[in-house]
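What follows is subunit A.
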Amino acid sequence: MDRHLPTPAERFIRGILPENPVLRQVLGICPTLAVTNTMEGAITMAGAVLFVLTCANVLVSLLRPLLKPHLRILVFTLTIATFVTIADRFLAAYMYDMSKQLGPYIPLIIVNCIIIARCEVCGSKQSVPAAFLDAVGQSLGFALALGAIATVREVLGFGTWFGRWLGIRLLPATLSDRVWAPWTVMILPPGAFLTLALLLGAVNWAGARLQKAEVSR
Partner candidate 1 sequence: MTSSASAPPTGGTTATAAARPREPRLTVAPGPHIADRSLTTQRMMADVLLALLPLVAVAIAQFRQYALFQIAVATSAAVIAEWVFARMRGRPATLWDGSAAVTGLILALSLPATAPWYSGAVGAIVAIGVGKAMFGGLGQNLFNPAMVGRAFAMIAFPAALGATAYVNPTLGLDALSGATPLTALKMSGNVTPVLPLVLGMTNGAIGETSALASILGGLYLCARRTASWEIPAGSIAALLIATGLPALVRGVSGWSPLHDLCAGAFLYGAFFIATDPVTSPLTPNGKWIFGIGYGLLVLMIRRLSGYPEGVMFAVLIMNALVPLINRATIPVPVGGPVPSPK
Partner candidate 2 sequence: MSVPAVHAAPRTFPRGVHPPEEKHWSRDRKIEVLRAPPLVQIALHQHTGAPCTAVVQPRQTVAAGDIVGNSDALISAPVHTPVAGTVQRETVATLPNGRHVRVVPVQSAPDQPSPEALWNDLFGGEWPTDSISAMDPSEIVRAVRAAGIVGQGGAAFPTHVKLARNPKKPVDTILVNGCECEPYLTADERLMIEAPRPIVVGALIAARAAGASRVVVAVERNKPEALAAIRSVADSRGVEVLALETKYPMGGEKQTVRAALGRTIPTGGLPLDVGVVVINVSTAAAIARAVLRGRPLTHRVVSVTGPGIAEPKNLLVPIGAMYADLIAACGGLKPEAARVIAGGPMMGFSLGSFQSPVTKGTSGIVVLAGESARPPETPCVRCGRCVDVCPLNLVPTRLALAARHKDWPMAQRFHITACMECGCCAYVCPASIPLVQLIRTGKVQMQKEVAP
């Protein structure tokens, strides 16, 4: 049945960079933009996606012999919505601050293209270990992208990194604003769009470079 499908280990590796959901597949853009003005938001979102994606992918993989084609999407949606609700309640109960900050973007994971795409591409076709590692790999890739964007935005926008949890301050608070000032724009929507654009550009550029190097070798 497995026609040249990638092995579990390959699935894991691919999710992190070669098939990074945000940077290579340009999926899941909404949360990527919305929650990355602080590292805390980015990591919490990535954690929620890790939970939902892993549970959904594994469950779909378990159910895969029973899936009827025309009910497939329905089952996916049902599964995802349930796990998202659980994640949402869990955050509201134990990380109330983050729950308030992330607001509707946690429930929006339900329609996140990454998760449906993984259920389609991997969960409904491959074994449980593959589905599990695929989910973890993709989530790590997602976390990597979110972390990269959030790092740029938080450092430039607030002058901090994990400012709320760890209190890391990169610009001394006493710096005169004649010399340098944080860039408020990075916290606002324009900064989100521009950061992601530049990151995508950089990744594409590096990818093209690597490819050229390989071809010439």
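Assume contacts are C-beta pairs under 8 Å (C-beta built on N, C-alpha and C of every residue); 3 or more make two chains touch, one makes a residue touch a chain; residues count from 1.
As a selection rule, all candidates are chains of the complex that A comes from, given by their letters.
For clarity, every value in this text was computed on a predicted model and none was experimentally measured.
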- prompt: Given the candidates 1 or 2, which is the one that touches subunit A in this complex?
  reply: 1
- prompt: Any idea which subunit A residues touch candidate 1 in the complex?
  reply: 177-181, 183-186, 188, 190, 194
